[in-house]
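Notes follow once the structure below has been shown.
Take a look at chain A:
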Amino acid sequence: MPETRARIGVFVCHCGKNIAGTVDVAKVAEQAARIPGVVYATHYEYMCSDPGQALLKRAIREHRLTGVVVAACSPTMHEDTFRKAAEEAGLNPYLVEIANIREQVSWVHSGPAATEKAVRVTRTMVAKVQGNRALRPAELGVVRRALVVGGGIAGIQAALDIANAGFDVILVERSPSIGGHMAQLSETFPTLDCSQCILTPKMVEVARHPRIRILAYSEVEEVSGFVGNYRVRIRKKPTFVDPSKCNLCGECARVCPVRVPNEFDRGLSTRTAIYIPFPQAIPSTYTLDVQNCLGILPLRCGKCAEVCEAKAIDFDMHEEILEEEVGAIVLATGYELYPKEAMAEYGYGTVPDVIDGLEFERLLSASGPTRGEIRRPSDGKVPKEVVFIQCSGSRDPEHHKPYCSKICCMYTAKHALLYRHAVPDGQAYVFYIDIRAGGKDYEEFVNRAMQEERILYIRGKVAKVFREGDKVVVWGVDTLTGKRVEVRADLVVLAQAVVPSPGTAELARKLRVACGSEGFLREAHPKLRPLEALTAGVFLAGAAQGPKDIPESVAQASGAAAKVIALLSAPKLAHAPEVAEVNEELCSGCGICAPQCPYGAISVDEVAHVNEILCEGCGTCVAACPSGAMTFRNVEDEQVLRMVRAALEVADVGV
Partner candidate 1 sequence: MSGFEPRVVAFLCRWCAAAGADLAGTNRLQYPPHAIPIRVNCSGRVEPQWVVEALKAGADGVLIGGCHPGDCHYVVGNYKTRRRVYLLRKVLEEMGIEPERVRLEWVSATEGGRFAQVMAEFVAELKRLGPLHEPGGPG
Partner candidate 2 sequence: MRKIVIDPITRLEGHGKILIYLDEEGRLRDAVLQVPELRGFEAFCRGRRGEEMPQITERICGVCPEAHHLASAKALDAAFHAEVPKAARLQRELFYNAYIFSDHLLHLVFLGGPDLLLPEDVGKAERNVLGVLQRFPELGRQVVAGRAQAQRILELIGGKAIHPVFALPGGVAQPLSEEARATLITAAESLVALGKTMIVVFHEEILPRPEFQALLLAEEAWLPTHYMGLVDEGLAPNFYDGQVRAVSAQGEEIFRLPGAEALSRIGEHWEPWTYVKFPYLVDFGWQGFRAGPDSGIYRVGPLARLNVAERMATPLAQEEYERFLDFFGGKPVHATFAYHWARLIEMVQAAESVLRLAQEPELTGTEVRGKLGQPGEGVGVVEAARGTLFHHYVLNPQGLVERANLIVATTHNAPGIGLSVKHMAAALVEKGRLDEALLNRVEMAFRAYDPCLACATHVWPGRTPVAVEIYDAQGKLLHRLEN
């Protein structure tokens, strides 16, 4: 029992008149001296001053103190000061505690009651110190390499920033090329830059960067370890084409007999089974889509291999599992659009001329299936009446997604405007509930669309969309006039809600990163730690965390990169030792603790284990543990109960 051998010293600070003016400090010291286990008690004018600290050190040595209570100001002020001083005198700093008798006593109370409370507070802390153990902070090294998951604009930006700071980066992308949705866009708001024109140079930079290794057509399989020391298993799917040999001649695609919907064009065109997603793709190579290829097994076709002069096609290529160690991870897995098939009232995705925003981007894009001409999917006619429906699936807690998708107001304005540029005699209608254009030059952009392009904005939600002959009928309302409206349109574009990309939840689970109810990755703190996941060493960038436009994604990516750089630059990671701990003799492995931990620091097999590095020391798991097997260093239950009894003791407090 530590307390039987305890030799506690109590130091009561006057803080000039701050404490001594109200509290009878001599009395406090005198009372403290009576507590069993207290071998030394004194009071001094300014404990935090050099002479005060010297007094403390001397007393520790002379009285061979095993614990110290400084009754003074709030621990947030000088806990460090006194712990350091004690350490210099040879006492473990975790055996020093502060009794706050200034902020919580002398400044807020007066009269004898203040002294009484000061005595009780001091006594309570003595009870705590009697139960404290000497602790040492944990230290660990850092693997100076980062993993970026997702090769969209956010992932690209984060990878470049980290690599430019001198750290190796592994960039994992699920599809055959990096570039993400930004590569599919035509122009970008509000500047109307060509999306590919600004993205391509960045993609090339990534491809050429000596510190960046791109693993395209790959997925993160498993993550273990913890901050500074993650082990990642990455599954690299075979492309059946050796990128180092492929010279992009394109002969293979020309002879391929297979036609499947082209994902990059969102099904508005077709591609072959061996294909390059788009001409500027990085890695710059063809990929053989084994699901659709006729020839891999059994060897029936093989036409592409026959025509490939570079002999780049290798049917024997196999899936690889790569194991890598990294110190930090950036998640930039991006978004997808909420499927229009979910929109019952808008035709369930069965009306061909009801399309979503990304499809419209492909129609607008000069490299798209229509070479930038606006032609509707059903019959290739140029639509003369186009209805844009905002908030399709967003802001609809009853049926779809409760949140605002944030980017649709802007891209719809852009769509309508670009449509007017492309079809000058066409009419664009935009059904909206609110216009949210809170960004630099955004409001001006929307105004331009309304004013200069005479796009009709109708404030009201659309009730129903259905096909009637070759028209698409839209039933809506203009709430401003109070009239119901019907538009017999040629094309309807739904600004579908932004949702996390598929697989986000699974990846989050592998990384023990929390997802919100809508599936977006959750930041550690919505205001103060927006770039970090709750799991230490994992950072978030881009729309995987929530709907974001390009500038915001890039900014967050750079922010996350800065966090990664700071982490990878530290020589050692130190971690406070006041954390949870498992008594394996008592733990039955019931596992109630594990889900309490917001940091994923607890794993359970036969018994629970706390990863000391991941544990932030909240103690929620300890309070949840029913069997008492989970404990908290230096805030043990027995300790607190002793503190409670000390606080409430009826015995005379001498005032």
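Selection rule: all candidates are chains of the complex that A comes from, given by their letters.
Just so it is clear, a residue touches a chain if its C-beta (ideal position, glycine included) is under 8 Å from a C-beta of that chain, and two chains touch if they have at least 3 such contacts; residues count from 1.
Since the model is a prediction, treat every value here as computed from it, not as a measurement.
Of the candidates listed (1 or 2), only one touches chain A in this complex, namely 1.
On chain A, the positions that touch candidate 1 within their shared complex are 74-76, 100, 102-105, 107-110, 113-114, 116-117, 120-121, 124, 524-526, 534, 578, 596, 598, 616-620, 622-624, 632, 635, 637, 640-641, 643-645, 647-651.
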